[in-house]
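Every protein chain of the complex appears in place save one, which is left out.
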Amino acid sequence: GGGAQDRATGDPIKIGSLHPLSGSAAADGQQMENGAKLAVEAVNAAGGIKSLGGAKLELLSADTQGKPEVGQSEAQRIVSEGAVALVGTYQSAVSATVSTVAERNKVPFVIDISSSDSLLSQGYKNVFRIQPSSKVMGTQGAQYLSEVSKAAGKPAAKVAILHEQGPFGTTVKDGFAAEAAKLGMQVVSAVSYDPASVSDFTTQVAAVKASGANVLMVSGYYRDGVLLAQAVKTVKPGLDAVFGVANGAFDVPQFPAEAAGAGDGFFDSNYHFDAKNPETVALAAKFKAAYKAEMRTGAVLSYDAVRVIAAALEKAGKAEPAAVRDAIAQTDLASLIATKGPISFDETGENKNAMPILTQVQGQKVVQVFPADKAEAKPVYPASPGQ
Amino acid sequence: MLSLEAVSAGYHGLAILHELDLTVGEGEIVALVGANGAGKTTTLRTISGMVRPSSGSITFDGRRADGARTSDLVARGLVQVPEDRALFGPLTVEENLRMGGWLRGRDRLDEALAEVHELFPILAERGKQAAETLSGGQQQMLAIGRALMARPKLLMLDEPSTGLSPKLTWAVLDAIKTIRDRGVAVLLVEQNAHQALALADRAYVLESGTSVLSGPGPELARDDRVRAAYLGL
Amino acid sequence: MTATAAEPRATETPLPRLPWNRHLAVLGVLAVVMIPLPLVLPAAQQAVAVRVLIFALMAIGWNVMSGFGGMFRFGHAAYFGIGAYTTARLVAEQGVTPWLGMVLGAVFAAAFAVVIGFFSLRYRLKGAYFALATFAFAEMLRLLATNSDFVNRAVGYNIPLEPESSWAMLQFEPGSPNYVWIVAALTVLAMAASIFFARSRTGQFVQAARDDADAAASVGIPVVRCKLMAMALSAAITAVAGAFYVQYYLFIDPELAFGSGVSIQAILPAVIGGVGTIWGPLIGAAVLGPLSDVTATLLRNPPPGLEFLQGRGGLDVIVYAVLLIVIVLALPQGIYGALRDRWSRR
Amino acid sequence: MSTDTTTAEAVAAEPRDRGRWRRGPYLRIAVTLVLVVAAIVLAYARSGSGTIVMQAIVTGVLVGGVYGLTAMGLTLIFGVLDIVNFAHGAFLALALFVSYWLVSAVGLHPYLALLVCVPAMFGLGVLIQRGVLSRAMGKPLQNQLLITLGISLLIENSLLLFFGADPRSVELPGERGVHILGAVADLSRVLAFLGALVLAGLLFLLLQKTRLGTAIRAVAANDLGAQLVGIDTRRIYAITFAVGTACAGAAGTLLAPLVTIEPHTGALFNIIAFVVVVLGGMGNVVGALVGGILIGLVEQLGALYLPGQSPLLSVFVVFVLVLFLRPQGLFGRSS
Partner (left out) sequence: MTLLTVEGVSKSFRGLRAVDDVGFEVTEGSVLGIIGPNGAGKTTLFNVVAGALTPDSGAVHLGGRDITGLPPHRITAAGMARTFQLMKPFVSMSVLDNVAVAVMAGGGSRRTARTVAAEIVERVGLGQWRDQRSDGLPTAALKRLELARALAGRPRVLLLDEVLAGLVPAERAPVMELLEDLRENEGTTLVFVEHIMAAVMRLSDSVLVLDMGRVLTSGPPAEVVRDPRVIEAYLGEEPTGVES
């Protein structure tokens, strides 16, 4: 087990934060690291962990470089330096090796982002996840599409799917397609692509145009999302909507500007910070002041992950990993991201109340449009993307 | 024109040349003979700046030449045809020759080219052929021709006849004389010591990196020590 | 010989004895020294030690073929991945002992190496072309694995955690010295294999063929067969590294197994340590493995005066990159190569 | 060595595939074309839609032009200096960021950035060659590989440090879809393709028709020989490497409106660029363009045959086949 017992009173309580601070995912990793830092500062500023005599938190940060081996040995190091809990890590492969370190050392690990369903299907006792699973996102995405299009009086009948070929995109697609069939939507084509090497989508979008689909569902990452927007603008496929599901681009604040108008009207059904929550809005302002960058959802998830741990410490009254783990399992904490309810974990460690919300690019900004209680604006449907 | 004074040089700290003295005068053919491994090639490489002397001095045309870079020495008129010819294999014969005149003005190039073609007519005939597909003898002629394109004041030849048929050997040695007659000094390393000495105005005998004998070529050819050691007589 | 020939450099001495036995002796001493190591190292350092030794295994494998054999490969990930996936699939789906996976993985990798190697040699690929062809094969395996249900597509495999420590399943308590011992033992075995190979008939032939294949064939060396044997051994050693990797990290996916980063990791230590030398890969791994940890640690708590560097993303990699360039420039023969040159100079 | 006919000895190393593809490049080009046409017909049969196939062809050719563009500097450095330059992608990324900076901070037109980016990258190339790579000349393949790997890590992470990790983009004023043969393409992509054609033409002229180009080829053929005709080989090496990086600079500017600009963007092109270099024959800039287009077509048409498989798979299959049939690349010389 961890060396938390050695903690002399007055020493800070250590929490490990493992993110890709360099490498190809550094943009998100640094956001998340900053989110975790802000959470620690917030807890300390509010008087620390009161049940432990106001003990302060200390964040032990590590750069996983996006490499599972590095993640593993850094996690091992942080655990042996006395961390009582870990947050991380963005990439599923890295989360997988960090999970084994957590499980074997019996130190709780709260995953902020990593979508792979297999992470929580190992029967591990010490691994929890805040974001919704890929399957939930796929299913929920189909429901949103159905509801929004019906409400607009133009029900989505034929849907074409374009998804990245990894486990993430595939699982999302499967969940979406199954639910879409139930809801009476016809999936006319499902084409996958390699997000690492794709450099142009015009052929795929031309094929979508030829297929007569009225909605294009897209599940992928940031770079490919931007490319897709460009292709849609070029080909003008005459769709009612480009509908992202767990799309890594369409709900990112920079996206509208980067796509230079090409992304107008794009939907994304994704886990997202709750822009209607004043606490979140305050955090966004703080984030911007501290790091000179627009806050993304990832930062909020890390923020929440650290808060989950802080709350568990408060509840346990002991800075011991095992006690913290048990307290995390009992979490009941209001979230800064849009959810169905407070963060609370089921027996596999999945956040029961995690859910995606629907955003849309309107007037060069990403706004929340659905469900109604989270909506900042009304969804525009049909959105006639690319016109 | 060229003089080496007490030059020592070698590879990886291992000395091959020991305090070597050598001079070549204006318009002279000087031959350098010696056993295999005596350091003939090393001498030429040192003069050309490919090997740095560890001590001693080299003067060429009245200026210090040791420590200078090979390409600068070429600019000063000191040109070598190395043992392995160092042709530009994929380039055509004509391109090879034109590269030989790299440092010369564009206008004088055609003139120089004509002179080389006159000396080695085969090179004109094969102008468009890639150098690497020439036969050994043709390659040797090309290497000499390329060196002449730079209009050297001193031409150094390292074993120009090795591997050539007897007929071509005569041709090459003959060409060397012609070159000298055009006013170019020649420093010649040659295995056919007999011919080399016959051809040379002066010669040096190199042994273990130092010159042990020197004098007019034909005279050395009659020296008993030389006959025994190098001519195998 | 004539009297005027260059001075003899070597005097009449009895035939020099080759230093093979010395190599083996050093290896033995090293093995003994390794035994208490995990007992004194803290858990985090043990993790680094294991990573170093996995690198070393890969580099030893790479060196057999690319160092001794001169066939510069840029696709060792293929063998590593075959070893890793064989083990992972057997353990995760059949619950078979990983030791079997290790052996089978080595066999499969060797077979794959021989087939690919045969075609590459048959079509006389050389130099950069050979390197890139091998790279292409590794990439093809990665793409196939990513899209094949047989190996779980891009999801890869999680190795189930055992409830108890188990030698049979190669799983122990976290921080157990057994991990270090096992990978150290594998490394010692690989080193021994590499030493024996280098001194074997085939090994000598391969080195001759590396220097000049035409000359080797002309003295009667069956060049293709020898090279294929080197490839097979090389692949097998690398596959063992892959198998152990899976068992230690308990996770594998196509990128981890077949990605180009893996191939680079096999090359780095060998080049830093000394290509084509017996000890190069091991020394290189020992230097490089902890290097990134050292730079990361240094920048986590920067020395006085450099505090502004703290927490800048990417800086640790920059320092690492600069060190890498400096090492390669300063020691072109690798660390062992440079040391050996210095010794022999004396 | 005091002997001759390197060629006759080299013959022993030549592949024994007598008779195959022997009749010079024309037959090779014809065979390649026939295969391409066959692939197109098959793609049509498979997808059943002329517009989609047409779109795939147009996109393939245009994307291929971009691949060729990224490979041009690489093939030059590879062919002449014999350096497997892993840093090429990083140079590209650097050029992308320079272009981005020129457009966003200085307000230049994206293509005017060429005027700054190309000379700047040329200068950087000289610095890197003189400062670092010249010390590794003549060292084995793997040493240079590691050095360029180090340089690429250095550049990418410096970009990360200075520009941060957030993705950026450059917008081409007047960007729109252009209709070509019933297919559409971004204007910027068409312009990048034209840029690739121009660049290939310029490099070809430089290498084949100028004195400097002949000197570059001479140095590539025989370093010592070049010194012996008075060529300052150090200078030529530096210039060649710099021309290679300047190509990356040109490619970066032309690509800037097309891609998401991140420190790692260049690395995405690296692998394909290597494949293109080998396909086209090392040191052959026109080959790089043709190879790039071929890869672009394979990728796009391959996606029609095998939807769901990564298009890279078909690229690598074609690559390995070509290597086995012609180990020196489609348009390379056997050496």
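Note that the chains take the letters A, B, C and D in the order they are written out, and that residue 1 is the start of every chain.
Operating definition for what follows: contacts are C-beta pairs under 8 Å (C-beta built on N, C-alpha and C of every residue); 3 or more make two chains touch, one makes a residue touch a chain.
What you see is a predicted model, and the numbers here were worked out from it, not measured in a lab.
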item	value
Among B:Gly137, B:Pro160 or B:Gly209, residue touching the chain not depicted	B:Gly137
Among C:Phe205, C:Tyr249 or C:Tyr320, the residue in touch with the chain that has been omitted	C:Phe205
Touch list for chain C against the chain that is not drawn	1-2, 5-6, 8-10, 12-13, 15-16, 200-201, 204-205, 207-208, 210-212, 214-223, 276
Residue numbers in chain B that touch the chain omitted from display	11, 33-37, 133-138, 159, 162-171, 173-174, 191-195, 198, 228-233
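Rule of thumb we're sticking to: only the chains that are shown with their structure count from here on.
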item	value
Chain whose Cα centroid lies nearest the overall Cα centroid	D
Of all other chains, the one whose Cα centre sits farthest from chain A	B
Chain pair, A-C or A-D, that carries the greater number of C-beta contacts	A-D
Chain A and chain D: spacing of chain centres that average the CA atoms, whole Å	37
Touching two or more other chains - residues of chain A	22-23, 26, 29-30, 165, 194
Chain B, residues touching no fewer than two other chains	none
Chain B contact footprint on chain D (complex, rising order)	1-7, 211, 214-215, 217-218, 221-222, 224-233, 333, 335
Chain A residues within the chain D interface of the complex	22-24, 26-30, 165, 191-194, 196-200, 202-204, 206-207, 210, 222-223, 226-227, 230, 233-236, 254, 257-260, 293
Contacting residues of chain B [partner chain D, same complex]	48, 50, 69-72, 74-75, 79-91, 95-96, 98-103, 132-133, 135-137, 139-140, 146-147, 149-150, 158-159, 162-164, 191
